[in-house]
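Only one protein chain is missing; all other protein chains are in place.
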């Protein structure tokens, strides 16, 4: 895949939900942002809590902000909290620096967007992001 | 329908897209918010411009804010612009006062959420909202 | 009354609701702010739309901001919109410049707070504010 079409984004979301269902995870919220950080598609499963859209988007936005999965933001937040706080300041408060935000790339390594997932543990959220990206024919590395 | 489930929200979005395709409309962006103004599902068709999520959500949020379809906000914006500006101020800038934001109700008239659509003319956007609401088994009056 | 106690604020709110019920008005939202603009008491009747707290508070805050009922803000918003926009800017977006926000004074004319009401027409909202202030033993002039 070389374009983040709506069809591809929906495939990604469905595959993430499928992965979560198979593993017996909690209800998930999945958002796909394009390369400019703007939402392309989004679904929030029944039983998810109130602020899940913002959390999911905050992981994906954080990944796009620095060009690395949001997993990379967590040690930065621990070691240099002022940097993440600065990122939140200049982004207008749009970043949640925990795993679950994963870049969506094409086979040439170009960034097409990012997916953000929340609802289960951050590690599980990220696994579902990987599954979704693969199912939709994208790369995450 | 008495609950705004994810399945129902997705049905609503698909029906809105179908209506637009049949009528040869431009690419649409459709967002479904729950009764508290929080996103439940969202899809942006290929070819839509950058800020369409925010515009669609702004119509739906405006409808929920005052309990009337966003069509009712447009004459207010013309006759009493300071009121709509005040609404935008106290909502943190979340309202777009033009048609295309329609309340989603159950058969008892209770507000379950709102759909916001943008992409074609505001009148056409609203027609697609009506079609989606009907297809998903909800009421808009 | 010389103090805006919780008991007095609750009496004010109940009297505003009573006035509205007697006149067959729509469901109201009533907030009482203290002289510093901080909420003291608040009630939102069943059937009120989503953003009514913010609208009611926006009227009361606007009244306190300039020391006049929010009715005085409406002609300013029409004649000098840049002034109201400036007020909203410096207040962090907290002002809705339409009638329904009324100062609460003691018999010496000192400002003790303000009440903000929304739900029916702005004129009716204001009538309920007057009724509440009188019932609680305060002055509004």
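For this structure, a couple of remarks:
By written order: A, B and C. Residues from 1 in each chain.
Here is the rule we use: a contact is a pair of C-beta atoms (placed from the backbone, for glycine too) under 8 Å apart; a residue touches a chain by one contact, two chains touch by 3 or more.
Predicted model only: the values in this text are computed from it and were never measured.
From the options A:98, A:112 or A:129, the residue with contact to the unseen chain in the full assembly is A:98. Only one residue in the set B:9, B:35 or B:73 touches the chain that does not appear here, and it is B:35. Mapped onto subunit A, the footprint of the missing chain covers residues 48-51, 54-55, 57-58, 73-74, 77-78, 81, 84-85, 88, 93-98.
Summarising the interface, subunit C meets the missing chain with residues 5-6, 9-10, 36, 38-46, 50-51, 53. Seen across the whole complex, the unshown chain contacts subunit B at 34-38, 92.
Basically, only the chains that are shown with their structure count from here on.
Subunit A and subunit C have Cα centroids lying 43 Å from one another. One finds 30 Å separating the Cα centroids of subunit B and subunit C. With each centre defined as the average position of its C-alpha atoms, the distance from subunit A to subunit B rounds to 25 Å. Among the residues of subunit A, none is in touch with two or more other chains.
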